[in-house]
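Note that one protein chain of the assembly has been removed; the remaining protein chains are unaltered in position.
Letters A and B mark the chains as written, and numbering starts fresh at 1 in each.
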Amino acid sequence: MNIERQEIEKLATLARIAIDESTITEVAERLGSVLELVDQLQAADTSSLDGVSSGMQATQRLREDEVTEINQREALQATAPDTEEGLFLVPKVIE
Amino acid sequence: MSNSGWETVIGLEVHVQLATKTKIFSGASTTYGAEPNTQACAIDLAMPGTLPVLNKQAVHYAVMFGLAIDAEIGKESAFERKNYFYPDLPKGYQTTQLEKPIVGRGNVEIQMADGRTKNVRIHHAHLEEDAGKSLHEGDFRHGVSGIDLNRAGTPLIEIVSEPDMSNAEEAIAFAKKLHSIVTSIGICDGEMSQGSMRFDVNVSVRRTGTTELGTRTETKNLNSYKFMEEAIAKEVERQIDLIEDGGTVLQETRLYNGDTKVARSMRSKEEANDYRYFPCPDLLPVIVSDETIEELRRNLPELPDARQARFIEQYGLSAYDAAMIGSDAAMAAYFETATKESGNAKLAANWTMGELAARLNSEDLSINKSPVNAEQLGGLVARIADNSISGKMAKEVFEGMWAGEGSADEIIEARGLKQVSDSGALEQMVADVLAANQAMVDDYINTDEAKRKKKLGGFMGKIMQASKGQANPQQVNQILVQKLNELV
Partner (left out) sequence: MHNLTIAELIKGLQSKEFTSVELTQHFLARIAALNSGYNAVITITADQALKAAAAADQRLAAGNAPALCGVPMLHKDIFCTNGVRTSCGSKMLDNFIPPYNATVVDNFEQAGAVVLGKTNMDEFAMGSSNETSFYGPVKNPWATDCVPGGSSGGSAAAVAARLAPGATATDTGGSIRQPAALCGITGLKPTYGRVSRWGMIAFASSLDQGGPMARTAEDCAIMLSCMASYDDKDSTCVDREVPDYSATLGKPIKGLRIGVPTEYFSEGLNPGTEQAVRAALAEFEAQGAELVEISLPNTGLSVPAYYVIAPAEASANLSRFDGVRYGYRCEDPKDLTDLYSRTRAEGFGEEVQRRILIGTYCLSAGYYDAYYGKAQQVRELIKQDFVTAFEKVDVIMGPTCPSPAFKFGSKGDDPVAMYLEDIYTIATNLAGLPGMSVPCGMVDDKPVGLQIIGNYFDEARMLNVAHQYQQATEWHSLAPEGITAPDGITATERAS
């Protein structure tokens, strides 16, 4: 299955993964091969499932609204790439 | 500019922070104003391997909102992941609801200043988590942003209205009504300045008489009614100008800066806007049983409309006063305490809406943070009601209470403000003043009977001065007229 260069670029932007210009053809080729595999799904007859709910029957359990977490900032930030005054620092955010 | 020939169509998306003690998916505290990242636990930081567990109170609060607006309750709701990258969104997705929200269609009735009412349909309301905050300046080096994730994971309900409002007044009435509802049922603290309620305003315009909706824009994250009003006015004008100049409105997200009054497009967040929603595999379907719904319904606190009706009935307030006080849960509770304390609803209402509200407003305080509590105001009202102090003195006592000098009685005592109502003492006082001002008395006697009333003010001033303001004015007036008439 062919996947356009443009499409790869869009995916890379959505997924925030820089793709090197020189490898884009290769990436496209291999993705295309996987998509060809998953495209087999299109042939599946799922008409028997109409009205059948999928997934598990279990239901979400609920937690009591009680504070169970204490401040662990120091431990949690111990391996953080860049912090100052307890804040995680990133290049300037432009909204 | 004139908007004639144009109609405005407005819909709102309102984010309401739920007043839970902990986050929607973690046991970290939601207390406002903590040191950065001290209330962000491993789950809130999206540390590897951590998983969400849903807060029961958040679910119950959402259901309570649904009950308050007479909405369908989603007995089975589900969470989905909304994927986008942003530094204040630690997981890289927001856990929210899309296909199966917890609150379905409902209705909110709004009332305009002229008494007109209108129904605004609610499309749905869903549970989701709040994001953290990006700080652009602070005690950190230049050119970077600091990320504080204390707010990340705070439970929200997002209330989505139908585009049923046609001007800013209606939009604001709707926003205020929601504020009134969520604070009345106690699911939100309503602190707008802390971001407890935030409004996204969808605006479009169309030529009068047409029915097709125009392209809408969304102005995000407005956190005051004033900014909402300004943002709507600006956006309506911009769209009309644009179309009249032959342009077209682009569907976009916009920002309005209330401080600089500048609105602009938020293109950076818009590019490649594909959120790739899918069901969150870490959370199972949320089932709310009929028993739970009924229990929450039974225990649902009084709603603003019911409360206003009760205030008219029980306290004899005017419809206007009842609406003013009854729409705000905190103010209503304050008023009721002050009334209980003073035994005088009308005066308590006047003071709550008047002196107190004005003072809170000028100092930008919410009624919960008022330096004068309801018991204190009730104590003051009681002294006004029993004529212990005059209205003028009451203001002085109020100032004293505001400054933290104690109860009304303590301040009256300490400042010696108690009104003199002893008729013997007052008669003596009036007699002394008349004796000392024979010229004025003569003038009074020589004046036409019809015009004599105007001359009373001069005597009153002198008497009040002599009593250092402590004389009961009504009584003084009565004695004065009586004594002067004896002289005529």
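Note that in this section a contact is a pair of C-beta atoms (placed from the backbone, for glycine too) under 8 Å apart; a residue touches a chain by one contact, two chains touch by 3 or more.
On a predicted model such as this, the values are computed, not experimentally measured, just so you know.
> Of B:50, B:366, B:447 or B:477, which sits in contact with the chain we cannot see?
Residue touching the absent chain, from the options given: B:50.
> Pick from B:282, B:409 or B:427: which residue touches the chain that isn't shown?
B:282
> In the whole complex, what residues of subunit A lie against the chain that is missing from view?
Interface residues of subunit A facing the absent chain: 7-8, 10-12, 14-20, 27, 30-31, 33-42, 44, 46, 48-49, 52, 54-56, 58, 60-61, 63, 72, 75-82, 88, 90-94.
> Residue by residue, what part of subunit B touches the chain that was omitted?
42, 45-54, 81, 83, 85, 87, 90-93, 147, 274, 276-278, 281-284
Keep this in mind: only the chains that are shown with their structure count from here on.
> Roughly how many whole angstrom separate the Cα centroids of subunit A and subunit B?
40
> For the complex, give me every residue of subunit B touching subunit A.
20-22, 26-29, 35-43, 45, 47, 53-59, 83, 85-87, 134-136, 138-141, 143-149, 255, 266, 268-269, 271-272, 274, 276, 279, 283-287
> Looking at the complex, which residues from subunit A come into contact with subunit B?
10, 13-14, 16, 55-56, 58-69, 71-73, 76-77, 82, 84-95
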